[in-house]
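A protein chain is absent from this complex, but the other protein chains hold their places.
Labels run A and B following the written order; every chain starts at residue 1.
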Amino acid sequence: MSGLLVLDSVSAGYGPVPVLHGVSITVAAGSITAVVGANGAGKTTLLRTVTGQLRTTGGSIRFDGTDLAGTRVEDMVRRGIALVPEGRGVITELTVDENLRLGGLWRRDRAAAATLLVRMYELFEPLARRRRAAGHQLSGGERQMLALGRALMAGPRLLLLDEPSLGLAPRITAQILGLLRGLRDDTGLTVLLIEQNVRSALAVADDGVVLSLGSVVAARPAADLAADTDLRHTYLGF
Amino acid sequence: MDRFLFLTVDGLARGAVLAAFALSLVIIWRAARIVNFAQGAMAVATTYIAFTVTSATGSYWLGLASAVAAGLVLGTLVERTVMRFVGNTSPLNSVIAGLGLLLVLQAVLGMIFGNGYRAMEIPFSSSPISIGGISAVSPYDLFIFVCIAVIVAGLGLLFTKTPLGLRLRAAAFAPDLAQLLGVRTSRMLTLGWALSSAVGALAALLIIPTELGLNPHALDTVFVYAFTVAVVGGLDSAGGAVAGGLAVGVVLSWVSGYLGATLAPIAVLVLLLAVLLLRPAGLFAMTKERTV
Partner (left out) sequence: MTPSKSLPAAAGAAAALIGLTFVLEPFVSYQLATVCAYLCAIAGLTVLTGSGGQLSLGQAALMAGGAYSYALCANAMAEAGIEGPVLLLAPLAAAVLGAAAMGLVIGCAAGRLHGPYLAGFTLALVVAIPAVTSTFSEMLGGDQGLWITVEKRPDALRGTVSNEQWQSWLAILCAVAVMAVLHNLLRGRFGRQLRAVRDNSAAAALAGVNVARTKIVSFTVSAAAAGLGGGLLAYVTQSASPGAYSLVLSLYLLMAAVIGGIGSLTGAVWGALIMVFLPHSINSFTADLPVSPDLAQRLDGNLAIAVFGTVLVLVILLAPRGIQGLITAAVRRFRNSGTEPLPETTAGTAGSTGSAGPAGPVPGTASLPTKLSTTKGQP
């Protein structure tokens, strides 16, 4: 099966400390893939290698058939990969409007960016009321919406999310994950999701990958994983 | 009363230039978290270029344009060849590198042009014109005010109203995040240095003719004053730099006028110390207090 994003025995780490040991993951186009695992399993490191913030020490990462090796971080978004960072990473000194526009600023097509901006305000209604508010004035849920909206402003083919549920109320988490599912259905968006919140991640995802100590221990349809009690007990702790 | 008015206006004009110079320090500080100790020497170098061009062509305006252009180029060079590689590893290293550049630039200027003072021409008269019996403002003062107003307004528009300004601010506030959003942060950094250096070049061209004249060390004390202005206004705050510049300029003018010109550096030292100890975030800073 050929996926939109294919990681082939990727190894990476910080300085001399290896974190990922030959990780292979295939993310099918138009699917939602959730990578789950305990704290320290290497989930964030995995995302950082995909975005190019961390160099791989082995293996390859292919996006839509082309090797991403050597692609600069700022060019990922031009390739069609957008990230929603952990901790609701909005630029707190900028306003809601500026944060959103920043997401589509790399496009040459100004009209398309403007259309998307209108669309984002429709999609995230609470943000439309706070266009001129600075990032630091927003609530946690609003920040997560803003970070997501900003990533979508890039019109990505692959959306990466780093712990979107972290510190959010379950109701808001459900809303955001539901939204991802809607986007997948409507626009064929491909999503790679990193989550500690295994239950809700597997509930929304099509495929699940369990990461433990930097290695893939299981990669199956999400429903299978959720049903595998042994696996859950051993690696996911519930 | 006449004297008070004269000193105040003179101080405002001087302060406006200090504000522009401080603004150039603020731009780099915001972009790279570096206080550029070579800023003064860089601006002197561009003023020498203006001096040379004006002497050769007879046109002040060509000199002015070439100073600004040289500022853009010099800022780019300094960032690309030196500052990029000391960057953020340690704040002390960037200060030391700046001081090294300062020495090199001053020495090279001394080797090319000599250490003597050279008088520079100004395009307008510096003697006050009489308005309603009170003579306080000179045409050159007005020229300074216009120039600084154009710089401040231009920078304000650039940073807050244009996509480029949004990129520059994003790269300054959150470089890692900005990069993920497709902002070419390294280019933004270079651009910040170029802009800052061009602003410094214009400020230097305005102030050097009103002082002793052109000399490799012409801006040593001006740099100290501008640093004080930036600290008084808050190194993060462009508005603070402008307000602080005008305030420091007026205070300096009063101290020089009423107490004696030699006391000015001491007054600046006292002011700097007071602000650093009492309001380390600066008098006009809106953001959270910095760690000094």
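Note that a residue touches a chain if its C-beta (ideal position, glycine included) is under 8 Å from a C-beta of that chain, and two chains touch if they have at least 3 such contacts.
Everything numeric here is computed off the predicted structure, so don't read it as measured data.
J.: Quick one: jot down which shown chains the absent chain touches.
T.: Hidden chain contacts in the full assembly come out as B.
J.: Touching the hidden chain in the complete assembly: which of B:101, B:166, B:238 or B:252 does that?
T.: Of these options, the touching residue for the absent chain is B:101.
J.: Which of B:15, B:175 or B:200 touches the chain that is not shown?
T.: For the chain that is not drawn, the touching residue is B:175.
J.: Quick one: which of B:110, B:139 or B:213 touches the chain that's been left out?
T.: If we include the chain that is not displayed, B:110 is the one touching it.
J.: Which chain B residues touch the hidden chain?
T.: 32-35, 37, 82, 85-97, 99-108, 110-115, 173, 175, 220-221, 223-224, 227-228, 231, 260, 262-266, 268-269, 272-273, 276-277, 280, 291-292
One rule holds for everything that comes next: only the chains that are shown with their structure count from here on.
J.: What is the distance, in whole Å, between the centres of chain A and chain B, each centre taken as the mean of its C-alpha atoms?
T.: Result: the chain centres lie 44 Å from each other.
J.: What residues of chain B sit close enough to touch chain A in their complex?
T.: Per the stated touch rule, the residues are 163, 166-167, 169-170, 173-174, 176-185.
J.: Applying the document's contact rule, which stretches of chain A touch chain B when the two form their complex?
T.: 51, 53, 73-78, 83, 85, 89, 91-94, 98, 101-103, 105-106, 150, 154
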